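Every protein chain but one is kept in place in this view of the complex.
Let's look at subunit A:
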Amino acid sequence: PKRGYLTPSIPQRYQPCNFPRSPLEAARAKLHVSAVPDTLPCREMEFEDIYAFVESKVLDGNGGCMYISGVPGTGKTATVHEVLRTLEQATEEGMVPSFEFIEINGMKLTEPHQAYVQILKQLTGQKATPEHAGNLLEKRFNRQSAPRQKTVILLVDELDLLWTRKQNVMYNLFDWPTRPHAKLIVLAIANTMDLPERIMMNRVSSRLGLTRMTFQPYTHTQLQQIVLSRIRDIDAFDDDAVQFAARKVAAVSGDARRALDICRRATEIAELQSKDLNQLVDISHVEKAIQEMFSSPKIVAIRECSLQEQLFLRAVVSEFRESGLEEAPFSKILKQHSSICRLEGVQPPTTSEVSAVCCRLGSSRLVLVEGGRNDMHQRVRLNVSQDDVFYALKPKGKM
């Protein structure tokens, strides 16, 4: 078997990273999503639950499964990692027997069966084909007398991507813990709460068991607390600004990453707007950042279209109004287009020019078109609402 003698590495930087100089820079470093804090605020309950589950299994020396779900950005992976960090500290203190921790992520695998290869590599350092690795793992977890074998904790992130038609990868991952001497604890993470019921066969979901945990989206107070805990000792943010960002994000998704990104962007805007390094980020900066992140660029795009493109959009809308349908063939829109051109006093363009206009709008996804192959018969639909087109094309004075 191939063994990894060399550790992959990336080239070293020539210069050290810049050290944050101003409070805004310091805040930005702290607010980065990759800067995971030591303790996660607002997830104490979940932490306790997972910790208790894993600790009891490790202490008893048996295996088990746990399914953790929740929408993106609710701290699932971070909490599990924190649990394992705490457990490692506990083993150093001798409170808990030692264990091995391995981790796979469905998104990082090219193919579900590669999970076996990854697990085997992390367990033994051995490289093998997926099939062979599967056999070796099967043998290992099936061993009758494993005298002083350590408990293995396996974290499976993005579980839904390990789905195959026969579901044998999922089945094995949840079946190995049930073997008498396997000493395997599987923590599976996915986004949807009802994943076991939706995509898994009965024999797979029954092995997964009923130990489940759902991470609720953060409320605005929690988001506020998260942001504040990160910039606790930096004087960079106005309290209202943080609250505003938290409330806006909580209303939409409750995604902590989104809240942190908005705050980071707000620091950048604040920095751009004033030369003063001790500038506080206030509510107007956050407002601007939210505008940037949440607003749809379509209306701006329609306003910036060329005259013929705008006329084409008007022709599409008026054809829809006339036919009462949400879809029209290119030939009919062409007719509308030339009559609108005459009304506006513009020289009506040729068919190839209108077709080029249509294709341009289609490639920027303002309208949805089929390919140019069935030219006159290609069907055109709007990808924006008709009201948006009207709003965008209204003369500026009348707004």
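FYI, a contact is a pair of C-beta atoms (placed from the backbone, for glycine too) under 8 Å apart; a residue touches a chain by one contact, two chains touch by 3 or more; residues count from 1.
Following the convention adopted for this analysis, contacts and distances are computed from a predicted model.
Colleague: Missing chain's UniProt protein name, "Uridine phosphorylase", "Probable electron transfer flavoprotein subunit alpha", "Origin recognition complex subunit 5-like" or "Light-independent protochlorophyllide reductase subunit N"?
Modeller: For the chain missing from the view, the UniProt record says "Origin recognition complex subunit 5-like".
Colleague: Taking the full complex into account, find the residue in A:V96, A:I119 or A:V369 that is in contact with the omitted chain.
Modeller: A:V369
Colleague: Any idea which of A:A90, A:I283 or A:A356 touches the chain not displayed?
Modeller: If we include the chain that is not displayed, A:A356 is the one touching it.
Colleague: For the chain that got dropped from the picture, name the residues of subunit A it touches.
Modeller: Missing-chain contacts on subunit A: residues 351-352, 355-356, 359-360, 362-363, 369-373, 375.
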